[in-house]
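Please see the structure below; I have some questions.
Of the protein chains in this complex, one is absent; all others appear in place.
Letters A and B mark the chains in the order given here, with residues in each chain numbered from 1 onward.
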Amino acid sequence: MAQTVEPKRRRGKLTLVLVIFQIIFLVLFGIFVEYGEDSDAKAEQNNLEHGNGGADAMDNRLGYYYPMFQDVHVMIFIGFGFLMTFLKRYGFGSVGYNFLLAAFVIQWATLMQGFLHLHHGKIQVGVETMLTSDFAAAAVLISFGALLGKVSHLQLIILGFVEIIFFSVNEYVGAGYFQTADVGGSMFVHVFGAYFGLAASRVLNKKSWEGSSKEGSVYHSDLFAMIGTVFLWMFWPSFNSALAPGDDQHRAVINTYYALASCCVTTFAVSAMVSKENKLDMVHIQNSTLAGGVAVGTCANMMIQPWGAMVIGVVAGTLSVVGYKWISPFLLSKVHLHDTCGVNNLHGMPGILAAIAGAIAAATAETSNYGYGLYEVFPARAPLVNSTALDTILDDFTVDAGSGRTAGMQAGFQLVALVITLAIAIISGMLTGLLLKIPILDQLTPDELYDDNNFWEVPEEDTHYVKVQVDDQMKGSMDELNGATNKTEKDTKM
Amino acid sequence: MAQTVEPKRRRGKLTLVLVIFQIIFLVLFGIFVEYGEDSDAKAEQNNLEHGNGGADAMDNRLGYYYPMFQDVHVMIFIGFGFLMTFLKRYGFGSVGYNFLLAAFVIQWATLMQGFLHLHHGKIQVGVETMLTSDFAAAAVLISFGALLGKVSHLQLIILGFVEIIFFSVNEYVGAGYFQTADVGGSMFVHVFGAYFGLAASRVLNKKSWEGSSKEGSVYHSDLFAMIGTVFLWMFWPSFNSALAPGDDQHRAVINTYYALASCCVTTFAVSAMVSKENKLDMVHIQNSTLAGGVAVGTCANMMIQPWGAMVIGVVAGTLSVVGYKWISPFLLSKVHLHDTCGVNNLHGMPGILAAIAGAIAAATAETSNYGYGLYEVFPARAPLVNSTALDTILDDFTVDAGSGRTAGMQAGFQLVALVITLAIAIISGMLTGLLLKIPILDQLTPDELYDDNNFWEVPEEDTHYVKVQVDDQMKGSMDELNGATNKTEKDTKM
Partner (left out) sequence: MAQTVEPKRRRGKLTLVLVIFQIIFLVLFGIFVEYGEDSDAKAEQNNLEHGNGGADAMDNRLGYYYPMFQDVHVMIFIGFGFLMTFLKRYGFGSVGYNFLLAAFVIQWATLMQGFLHLHHGKIQVGVETMLTSDFAAAAVLISFGALLGKVSHLQLIILGFVEIIFFSVNEYVGAGYFQTADVGGSMFVHVFGAYFGLAASRVLNKKSWEGSSKEGSVYHSDLFAMIGTVFLWMFWPSFNSALAPGDDQHRAVINTYYALASCCVTTFAVSAMVSKENKLDMVHIQNSTLAGGVAVGTCANMMIQPWGAMVIGVVAGTLSVVGYKWISPFLLSKVHLHDTCGVNNLHGMPGILAAIAGAIAAATAETSNYGYGLYEVFPARAPLVNSTALDTILDDFTVDAGSGRTAGMQAGFQLVALVITLAIAIISGMLTGLLLKIPILDQLTPDELYDDNNFWEVPEEDTHYVKVQVDDQMKGSMDELNGATNKTEKDTKM
């Protein structure tokens, strides 16, 4: 009989923490949050709707963003949630905590990101902020992947709360201050989420995390995980392009589509190569097939051409399988870095690859291959205000003044953003790991690892009534009954 | 050996009933149904498409409604279907009857709703009518949830057929005649469906419904159910906003998004509080997390502000968990009201809450906070025809004349619609329950409850070949073999 956690230890703490945070969110929403102009009934543009036959209704920005928002939403809640159900006894925790954590984070991220972009002292919400809130949730869920099955729900909530603060600041610095291009969030979401989670995992590491028989899958849990994988894979073009305009969005969709296709094929090829007996490994298929979506995320809207996207997919798939096969075990044995879902292989290293690919693409971007679309992809490359170069453009087009950056400067800023992201993620992740060691936050006992039993009402197992057919060996000796077969008796109680 | 139903009892009845209904539908469609102007090749506007480079193609109303229609479609067929697969031995019935019932109802609802909105004696169909047909299916599927596992497929078909008649009339009275606002159908769909089903359940009640060991889940059936939950949760913003125009739609999306987020967090908090040992209960997570979507449904397009939506979510989540924990058992033991899926807790009470919230929001709606958008949300509040007030508006905008209602009057109508909905649902539900008692409709025997075996070809169970390792106790005594462990022999026949 496994030792169940003594109820007193955790009594009411999750409830208390969630209630407190939810009240704080409510108060802050009441003070700061209002509808953006596209969703405010009294905004003048909406009054006008009656006047022209509903055409304005179709021009509401919701129509532009909503289909892709919902794709991203599915990635966050079904994609990440089910991808993590591969653990045989942690399905409730995987999909359940994913659900809780994401619902918690989208509220908090609305506030944190909003504080950094106040509009007359108010946070204006709409489908774009819902998108960026979902992206923020992705970062936390990636960190969750590194810690899956090893921390309590209480620790997860605290982690999510703290992570969003650093996440928002990092993105504000990188995308806002440094004007780095990262359309699919490969740096600001994937690299950040992965190394934040890994840093926390390293700090929290315990010997008991390794070698549990529960840290594995069963046949049907692997199929549940594939639901997550395939939804992530299909909708990744939306993730990488949702916030881009017009042709940039179209290009990001195309590039992601082909990067993922080549990455999937490569993953099968490499998985068969590295596995014993050339079998395919579900861990690779579930995860490494997605690495191409991460790796093309920074440059998805750049003019990398479909073949360029495919090269990135091939490299990412290879890197990711190699990571699962050799790098993760190496890090575990040498650095005591335990990474349940292998987020370093799916989000971490492919994210770094994305940053490098983005810098290379940025270094080669000129008006000769982008036209003035260059300033849509890289706003900082637009000429300085009042410059002759700007005036020439303004004769024919509308464009905002930029910082007059060269291609090389932009590439440099891309790499700087990567370094800053890594630094902030690792340092804040380690500090968060230390915070999570506070005893009141209920670290798990060895028995509670990778197991729903102690935190969920787990239904009685499927009771199998079996017919035992006894073979000769059994008849001869009762010591060893190996090989006895049994057959389900269908019509008895199931 | 369980007693299987004697085949003769049901021979051919389902086939006969479905064939008759399908023929009736075909004939009525042939007589009454035609394409709406957006889908009629010979409508003048469609002829013009060639003339302006495809721009008209993009103005077809399909483009506006279709993405949200598909989200709703997923809620109906995947959402409701899989949510109900939590029962350990009723997965085929849950997802299968859900499928049948919805496909049956969308045809019948097209006709019933169409008869109430005839256009020159014809029913014009298009993406909007597909949406309202799907909404009608939702009502029937909610009723199904109250009766899950306890009625035959034959009874379900009859129930669906009858329910749609009363459903359509009620909605016509409430939304049409009384001009009640209920953008997400919380009254007309959720309250109606829940109390119709509960009334039928009460009338049909049998002692044998209680205490079956099959009325529960197993580990993987709970995971299948989570597929339904999460798709419902993600796409609920579409459900609540699909038919609204422009900024109203955008606002309904935002409000539903935040109501669901706060409801999810609250559900976890309250579930952990009320469960023994502070564990989380999958029943709550699967269902109560969605109550916020119901509860915000009536006022989703009103200017309730995001914090208002979140308050509604918090109250709904709490109410729903409390319902599952205490109200359902109370109703079962005191009133003999058996509610398999707890639809009272997910749709019934949260729907009533929605109606009340809607009335409060209506009571505070003025042009000061809505602008002329007020008349988009509450058409009856627009000034009377030929009134000075209307003429003033018409100087600048196009608006249809209304009934000149005050805020208080509108709020009153909202409550009247709730009362009427409850009355019609309960009375027609009870009458339908009586109808379903007709012996020819095959009420289930106790043995057939919550069990696919008697109505589906159920595959042979997963046959487990196990190695039995015998412990000392077994060697000593054959009377008690408890504790014998066995290990699957992987390479034998599975």
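Here are a few things to note about the model shown:
Going forward, contacts are C-beta pairs under 8 Å (C-beta built on N, C-alpha and C of every residue); 3 or more make two chains touch, one makes a residue touch a chain.
Because the structure is a prediction, the values reported are computed rather than measured.
The chain not shown here is touched by just one of A:Met187, A:Val314 or A:Leu449, and that residue is A:Val314. Screening A:Leu26, A:Ala41 or A:Ile227 against the full complex identifies A:Ile227 as the residue touching the chain left out.
Across the entire complex, the residue among A:Phe196, A:Tyr258 or A:Trp456 in touch with the chain not shown is A:Tyr258.
Only one of the listed residues, B:Gly63, B:Gly216, B:Pro379 or B:Gly404, touches the absent chain: B:Gly63. By the touch definition given at the top, subunit A reaches the unshown chain through residues 1-2, 4, 59, 63-64, 67-68, 71, 88-89, 213-214, 216-223, 226-227, 230-231, 233-235, 238, 245-251, 253-254, 257-258, 260-262, 264-266, 268-270, 272-273, 275-282, 285, 289, 303, 305-307, 310-311, 314, 367-377, 396-399, 453, 458, 460-470, 474-475, 484, 486, 489, 492.
On the side of subunit B, touch with the chain left out of the figure occurs at residues 4-5, 7, 10-12, 14-15, 18-19, 21-22, 25-26, 29-30, 33-35, 38-44, 46-52, 54-58, 60-63, 66-67, 70, 73-74, 77-78, 81-82, 85, 91-92, 95-96, 99-100, 103-104, 106-107, 125-127, 130, 153, 220, 224, 227, 454-462, 464, 466, 468, 474, 478-488, 490-494.
Operating definition for what follows: only the chains that are shown with their structure count from here on.
Rounded to whole angstrom, the centroid-to-centroid distance between subunit A and subunit B, based on C-alpha atoms, equals 31 Å.
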